[in-house]
Structure formats: structure tokens, C-alpha cells
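As C-alpha cells, the structure follows; a few thoughts come after it.
Only a single protein chain was left out; the remaining protein chains are all shown in position.
What follows is chain A.
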């Protein structure tokens, strides 16, 4: 869409500058806050307290090392990676299969299953987290990777199925029919025809859940008790409780929690923005 640009009158130029200034200022402040998180982590304690805002007089990595080793962030990081990665794998497999059944097999039951999954949108997590906790306690799933992974797989279904059904319905049926004429099984068609075509929607679903699970605080808070199984956000809270005035080390821990997402974001900012925004309006 073309928007009429400023017509060159001085008043208009002025108002364009006025339009740009506040957003530029806000972005600058935001950027400074993000950069300061990393820069503060590179200062020695003495340096930091003498000069909390400016650049380090000497750049040191000791805080990262301390956070990583002494404050257990290597462990929390590993836990977060295992839980996030396995949950993503299960979410993608389970929800894409269900979405394929709903979108591509014309059974009435499929439509009913779709409505059944969409009911999940209505209910906030807080409504069922307590009975879920009790259920998982009775199944021995509390305080384990498996408990969190199965929970994330379940909570992600409604939205992931919603996005994928929408996408599958836009794909032409001819490719599948060609596959079927060649005698390929439904599983084969699903795996070698549908999945490759579905890369964009799989990416969107993966990003949404990646960010959601990596950053989740509430479920690990409720389900995880032992220190060995803490995820990064949970680790940050206990770290702050334990070393609450060791700021450079805290900032190193914060930086560690941001880095994976920041790297992924820099690789494909557009995909992230699109994915997260479609996630907001579920």
C-alpha cells in the first residue's frame, strides 16, 4: 500500500521529524537497557558498583563463568534445552497428525474432534493447573522431565491444531491424490508430501512454542521441586534469592537466559514477529 509521503512543505517536514522522534527515543532507551544487561555482566563487582551505568573499565568473563558453574546455570540451561526440545518434537508430531486427520479426512468425527480441541482455548491454565498437579502427582510425573514435557504437549494442542488445520485446508489436494494413485500409504503421503509442504506453518508453531516453553515460569514453579531439575526462569528466581546483591553475576545469568532466543531472533526476525503475533490472538 502506498502512503502519500510528505509534500515537502517545511511544516510537513517538521511534523515528520516530530513523528519520528519519540519512537527513536523509546527504541534507543530500550536498546540501552538490553545492552546494559550484557555489559553489566562483563564488569567486575568493584567496577560495577563504582560505575553501574558506563562501559567496563576492564572486560571480564568471570561472571559468566561463575553463573554457569557455581550458580548451576549450566544445569538449568541443559534442563531447559531438553524440556523445550523434546516438547517441541512431540507437539509438532502429535498436533500435525491430528490436524491432518481433521483437515484431510472427510469424516464427521473429524469436525467434532476439531471443536473438542478448540474448547481448550476457552479455559485458562489456572483453571485446571491444580487438578492437573494432583493427577500428575498420582501418576508420579511431578518433579520430572516427562511430567513437564507431557503437559506442554497437551497445552499446546489446541492452538497448534488450530493453526495447522487452517494451513492444511489451503493446500491443493492434487498432490495427495497423485501420491495415492502411486499406491503410497496415508502415512507415506503425510510424511513425504504434506510435511515438506508444511514447513512454513511448522516453523510458526515451533517458534510460538519454543518461546512459550523456554520462557515458561508457572508450570516449572508448580511441578519442579528439586534443584537438579530447575529450568532457567526458575533458576533465576532461586539465584536472586540466594545472591541477591551480586548484580554482575545476576546480569550474566540474565544474559544466558536471553542468548538462545536472541540468536534465533536475529536469524529470522520476520518469522518470529509473524509467529508471535498470530499466537497472541488465539
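One rule holds for everything that comes next: a residue touches a chain if its C-beta (ideal position, glycine included) is under 8 Å from a C-beta of that chain, and two chains touch if they have at least 3 such contacts; residues count from 1.
Everything below uses one rule, namely that contacts and distances are computed from a predicted model.
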| item | value |
| --- | --- |
| Name of the absent chain as recorded in UniProt (options "Putative phosphoesterase", "Cytochrome c oxidase subunit 1", "Na+/H+ antiporter subunit D" or "Sugar ABC transporter permease") | "Sugar ABC transporter permease" |
| From A:72, A:95 or A:198, residue that would touch the chain that is not displayed | A:95 |
| Residues in chain A touching the chain absent from view | 1-4, 15-16, 18-20, 22-24, 26-27, 30-31, 33-34, 36-37, 40, 48-49, 52-53, 93-95, 97-98, 100-102, 105-107, 109-110, 113, 116-117, 119-120, 122-124, 126-135, 150-151, 153-155, 157-158, 161, 173, 177, 180, 185-187, 190, 211, 214-218, 221-222, 232-233, 236-237, 240, 247, 250, 254, 257-258, 261-262, 265, 269, 272-273, 276-277, 280-281 |
